[in-house]
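As you look at this complex, bear in mind that one protein chain is not there, while each of the others sits in place.
For reference, chains read A, B and C in written order, and residue numbers begin at 1 within each chain.
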Amino acid sequence: MSEKFWMTGLVPATFTPMHQDGSLNLAQTAPIVERLVKHKIQSIFVCGTTGEGSSLSTAERKATLEAYVTASKGRIAAVAHVGHTALADACDLAAHAQSIGAAAVSALPPFYMRPANVSELVDNMAAIAAAAPKLPFYYYHIPGLSGVTLDMVEFLKQAGTRIPNLAGIKYTAPTLYEFQSCAALEGGRYNMVFGVDEMLLSGIASGAVGAVGSTYNLAPALYHQIQAAFAQGDHAQAQRLQLLSAHMVEAVKKFRPLPALKSMMKLTGIDCGPTRLPLVAMRDAEFNALSKNLDALGFPQWMA
Amino acid sequence: MSEKFWMTGLVPATFTPMHQDGSLNLAQTAPIVERLVKHKIQSIFVCGTTGEGSSLSTAERKATLEAYVTASKGRIAAVAHVGHTALADACDLAAHAQSIGAAAVSALPPFYMRPANVSELVDNMAAIAAAAPKLPFYYYHIPGLSGVTLDMVEFLKQAGTRIPNLAGIKYTAPTLYEFQSCAALEGGRYNMVFGVDEMLLSGIASGAVGAVGSTYNLAPALYHQIQAAFAQGDHAQAQRLQLLSAHMVEAVKKFRPLPALKSMMKLTGIDCGPTRLPLVAMRDAEFNALSKNLDALGFPQWMA
Amino acid sequence: MSEKFWMTGLVPATFTPMHQDGSLNLAQTAPIVERLVKHKIQSIFVCGTTGEGSSLSTAERKATLEAYVTASKGRIAAVAHVGHTALADACDLAAHAQSIGAAAVSALPPFYMRPANVSELVDNMAAIAAAAPKLPFYYYHIPGLSGVTLDMVEFLKQAGTRIPNLAGIKYTAPTLYEFQSCAALEGGRYNMVFGVDEMLLSGIASGAVGAVGSTYNLAPALYHQIQAAFAQGDHAQAQRLQLLSAHMVEAVKKFRPLPALKSMMKLTGIDCGPTRLPLVAMRDAEFNALSKNLDALGFPQWMA
Partner (left out) sequence: MSEKFWMTGLVPATFTPMHQDGSLNLAQTAPIVERLVKHKIQSIFVCGTTGEGSSLSTAERKATLEAYVTASKGRIAAVAHVGHTALADACDLAAHAQSIGAAAVSALPPFYMRPANVSELVDNMAAIAAAAPKLPFYYYHIPGLSGVTLDMVEFLKQAGTRIPNLAGIKYTAPTLYEFQSCAALEGGRYNMVFGVDEMLLSGIASGAVGAVGSTYNLAPALYHQIQAAFAQGDHAQAQRLQLLSAHMVEAVKKFRPLPALKSMMKLTGIDCGPTRLPLVAMRDAEFNALSKNLDALGFPQWMA
């Protein structure tokens, strides 16, 4: 790594745009990126959970990453999610990411056969990180979905000596005490990126400098104002804005969350199409009901 | 309720002091209370998880509550945890709490047979709250231990029309977005009390005005300083102090947490004795190892 | 123990009869026992999960056990479930069971604070077993409800040297390979009693000689015929009858199972009243719907 990359500020976990038939619609990456540039976004997380990475073929994941990198024209750094149940596929994706100019690589643990202890997890992640040795590597911790609930402080301690390009953790769990312990390790060596949008304020208060999430695509200005209000010590305002995020997520959770969130991209003026199975796409009636609820919250003003 | 009681600030979840043979050692409630008064504590939570309420007989729970109320001499409000798998016992404990001058009542859900939906939970809590109609009632949400993982916003909505003395929730879970939604409900009608000590800073940042926890017995000054630093906008200092709490909890989790925490009361000068089965009391060698780790953290200075 | 007691054959886990207001209706234990005597039942399991033990006060549990022992007039052995989150209460119940002529004692693990390993579990069970030293002791393994998922072979190995009156395990889980390993331990030293009615045939095939369950109250003849068909090598008939049990349980699981099962006692001619909270009693409309489904299965003929 010639220079240090850190994920800071808001890092939208981008959607993978699709046509109505579920095929990739990568032309849409251009308006997505332009919108994020306008909102001063510096990094994106591609083909993760929000991007339906596990529902795409390896070839589709490469094509999607390439589209985002191309559309970015150097203005936004792309972090490539490369996790896969098949280690060789993960390594292939990592090497590809490095070859086409991604800024960093991140990987889920294997999630069918799961590592039983930290040592097994490190073995897996070391192999993936070694396939893109020039890029910083982030472990993707999301125990609620991956089923891997290992101790992250212990992971960093063991991985730190085994993975030369270990940069940090994309940490998608509400347990901020562990997040904080990770961030404090070895003088703040690791870039801990917080992944619970609806708790961003808690994350910032605990010292998070970067945050990855799906709703940062939808309402970046809202979250920027949360950061600003907090930095200025206006805690009441920060809470008021964070509450709006919590209410938005509540509204979304009345439905299958990811199909709902992907549909909501239409409200920003960019149609990202439906989700793929197993995520049944939102029906029109559902979308209308959700939109109405979001209107009542005054949410759409943030989605411009 | 003649006047409004709210749990604000730090609310230690008190230990139940025992002799070496496991029998109650209620004389120790006096020095415990004096120490907390010195630290300007205004409320305590008696016979909850920290107080080993589920390991005590109903008679012992009453005696423990009485001892704390007596020792308080009106200086500290006692919130009585009265949850029990047998509803009649819970009601008996609630009525007793009201009769001897407790300030409020709180109850776990039944945790062997568990409510399957919010409506069943409300039925249960309504019966308990009605047994102490003059006291404010707090539901005790701790899904990691109780196994009851229901939606708390929905609980408040339904319970609000059924339980006249519903005051709020003792909320022991890291999901602060739900906490915040609960706190904002109906113009802030409910007293939401946060229960994750090692995330107090996140809780405050999200608007928590009260916090119940076991480590507030041990190091109240540390947490007071977190609150003060945050209020003054000194976020870096607040994080530094909160990190100390996270490290302390990390040290404790190398052992069975509650036996470790109860042992640590000795470091404050007040021996609370061992825990009861099923919590095997800490052995001396373990206590010495833990003490050494706490020394290295500089923790004991906060325990004076 | 002057003579060896083993639970063999069908062991109904009895309901605790209640009046409409939820108070005990112990006069009904007499017709319950007479019916079971008529069906050649030799043992019953009192105040367990089916008997709503965790919803009763300690005094009520004693009264219920006494009523069953009295009604039995020596014809049916009563196994007293004495498990309690408070160890002293469990011991009190165990001593009482011994004093009034129960045949054996059984205990759940503590289920709020839970043993973290086999050694802690043995410590707990040893204390309870020692309170009724003249009675055989059965650990009650029901991981789906207690949340205690420890290795039962290991439990027997460790407990065997610590609990002189250890008799076996009431084993309520479908994992019959572990059941079989337990049963084979030390030359078949332990009385393993199988607790999944809807899999009785699988249990018998794996060598179970005793089975505890709620539906043995309702349709003992059905299960006796399963045993008989299997013993005679008529596997097809055994499967056909077991399927009826599976279908009955399927019908019951459309509702809250225990309220449904308790209601069904009416179909045997003995009203056991409603369940207590947290188990909301079945409504009439639900009972009628369930009855209709049971009629369609031809189930009621077995309930005479």
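By our rule, a residue touches a chain if its C-beta (ideal position, glycine included) is under 8 Å from a C-beta of that chain, and two chains touch if they have at least 3 such contacts.
If you're wondering where the values come from, they're calculated on a predicted model, not measured in any experiment.
Which chains here would be touched by the one that got left out?
A, C
Could you tell which one of C:P31, C:P133, C:G147 or C:P174 touches the chain left off the display?
Among C:P31, C:P133, C:G147 or C:P174, only C:P174 touches the chain that is not shown.
Would you indicate which residue among C:T70, C:N165 or C:S202 is in contact with the undisplayed chain?
Considering all chains, including the one not shown, the answer is C:S202.
Of the residues listed, C:G74, C:G187 or C:G233, which one is in contact with the missing chain?
Of these options, the touching residue for the absent chain is C:G233.
Just to verify: which one of C:A30, C:A130, C:A221 or C:A246 makes contact with the chain not shown?
C:A246
Hey, which chain C residues sit against the chain that's not shown?
Interface residues of chain C facing the absent chain: 153, 174-178, 180-181, 184, 196, 198-199, 201-207, 230, 233, 235, 238-239, 242-243, 245-247, 249-250.
Extract the touching residues of chain A with respect to the undisplayed chain.
Within chain A, the residues that touch the unshown chain are 49, 52, 54-58, 60, 85-89, 108-116, 120-121, 123-124, 127, 145-147, 256, 258, 276-280.
Keep in mind that, in the parts below, only the chains that are shown with their structure count from here on.
Fitting the CA atoms of chain A to chain B, what rotation angle results, rounded to the nearest 5 degrees?
For the C-alpha superposition of chain A onto chain B, the angle is 180 degrees.
Return the chain label for which the distance between chain Cα mean and whole-protein Cα mean is smallest.
B
I want to confirm something about chain B and chain C. Since they are copies of the same sequence, is their interface symmetric in residue numbering (over half shared, so same) or not (under half, so different)?
Same: most residue numbers at the chain B-chain C interface appear in both copies.
Using mean C-alpha positions as chain centres, tell me how far chain A is from chain C in Å, no decimals.
Inter-chain centre distance comes to 50 Å.
Just give me the whole-number Å value for how far the CA centre of chain B lies from that of chain C.
A distance of 36 Å separates the two centres.
What are the residue numbers in chain C that touch two or more other chains?
Counting only residues that touch two or more other chains, chain C contributes none.
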